[in-house]
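Below: one structure, written as structure tokens.
With one protein chain removed, the remaining protein chains of the complex are shown where they sit.
Now for chain A:
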Amino acid sequence: MMNENLAALIPELALLGAAVLGLLVGAWLPRRRQWLVGVLAAAACLTGLVATGLTYLHPAETVFGSYTVDTTTNASRLIVLVAVLLAVGASADTTRAHQRETEYWVLLLLGALGAVLLCGATDLLLLFAAFLLASIPLYALVGWTKTAAGTEAAMKYYLSGAFAGVTMIAGVTLLYAAGGVTAYSALRDSLTVAASAMGGRSTAALAAVGLVAVLAGLAFKAGAVPAHFWVPDVSDGTPAPIAGIITTVPKIGALVAAYRMLSAAIPDHLIDWPLLVAILAAASMTLGNLAAFLQNSAQRLLGYSAISQVGYVLMALAVATRTGLAASALLLYLAAYAVTNLGAFAVAAAVTTSDRSARTLEDYRGLARRRPALAAALVICLLGLVGTPPTGVFLGKLAVFIAAVDGGMAWLTVLAVINTVASLFYYLRWIAPLFADVRDQNATEHPRATRPWASTTALAAAVGSLVIGVGGGLLTSLFSGVL
């Protein structure tokens, strides 16, 4: 009999309930009071966090035959929900009393729900449904401002997403054709059997094509090469909080989903996917870095940096079945990256020039004198993205490097090291102007545009990044399920 334990799904139901309730309530609220929906979103996240925390140590179970609640899902829930909380904080100033404020929060909640579902899906069909749920609300979120750049970004995001979605469903079909089932563990068994039977070669080929197509869809969600073209435009064309959400929340879902599918459904003796993922990792980190070098727009730079960061995470995926260290390395990296990346985008959301939000690196000149705390938060987040200890991403990188070397991919680690040094260059291009002496009147803050929520979120994220780094011991044991 199928396990239909709804209690195991409280975090997901909280997100869904808050989205529906928010939409209803928001329709009746005056514009000045729509921030209540934002509070509702935060409350849903907190509910989810508490529920996950209380059931963290429960034994793993699969509900409705296709959704597994285990350590990985629980850890991913925590990461996504904390990321959404930070996103709510970073967005609060931007959305305040906006004519579409309710829509913003509802779309964010639905996108987050999609990301969480991606993390727990253990069936190709649920995977695809979660993919759609994580995509469609976010297309709308990208176009939320209705500015020219925002509309262009939404268009580009939607078109790449539609293409990736079609590719992915084709891949699911091919894998189903090869294995005859869509549930991961059954698929693994049937692929192994089919490949060893008569005509196994063609089954393996079919499965390989299907796998590549499914991975293409997930690569789109994660912003990894070769489906990364939308990332810089979206992160540059939208307000900073939205850009932060798009480069963080779906990424967590996609990468955990890919990890689950690769390690549970596709036998690596049948298809050499570790090599494929390793090549994607190498390409992502290198291309992202090279493109980031000469960017002058802060958000575009973070967009390219997000592409290269996916490359490091994919290293853990490449060795998913070759070392026991991959899962906790993946989760640790994602947790640290989510907090740090959102922190950097929150700074971008908080900083203003005399008449608009800061966009170019030049706009940050002299920030250390104007807003020392915010400048410190930015330095911590950017050096964190480089992987300087004692920030969280350092521990993530360390764990990923160890996993890769242990899994026999030392060459990938060497490449990652070189890329890390290269990435330092462009992060420093942003850091250096912060400390420039400015006597220029243009570089003053917008008098009425102090953005307390975004500033506070940036500080919280910077502190969080350090806390993850220093308190990494607890987090690693949490993520590897041995408490």
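Throughout what follows, a contact is a pair of C-beta atoms (placed from the backbone, for glycine too) under 8 Å apart; a residue touches a chain by one contact, two chains touch by 3 or more; residues count from 1.
One rule holds in what follows: contacts and distances are computed from a predicted model.
Asks: UniProt protein name for the omitted subunit, picking from "Proton-translocating NADH-quinone oxidoreductase, chain M", "Porin", "ArsR family transcriptional regulator" or "Fe-S cluster assembly protein SufD"?
Replies: Listed in its UniProt record, the absent chain's protein name reads "Proton-translocating NADH-quinone oxidoreductase, chain M".
Asks: Going by the contact rule already stated, which one of A:A349, A:A399 or A:A460 would touch the omitted chain in the full complex?
Replies: Once the missing chain is taken into account, the touching residue is A:A399.
Asks: To test your reading of the contact rule: which positions on chain A touch the chain that is missing from view?
Replies: Against the left-out chain, chain A lists 328, 368, 383, 388-390, 394-395, 398-399, 401-402, 405-406, 413-414, 417-418, 420-421, 424-425, 428, 432, 435, 472-473, 476-477, 480, 482.
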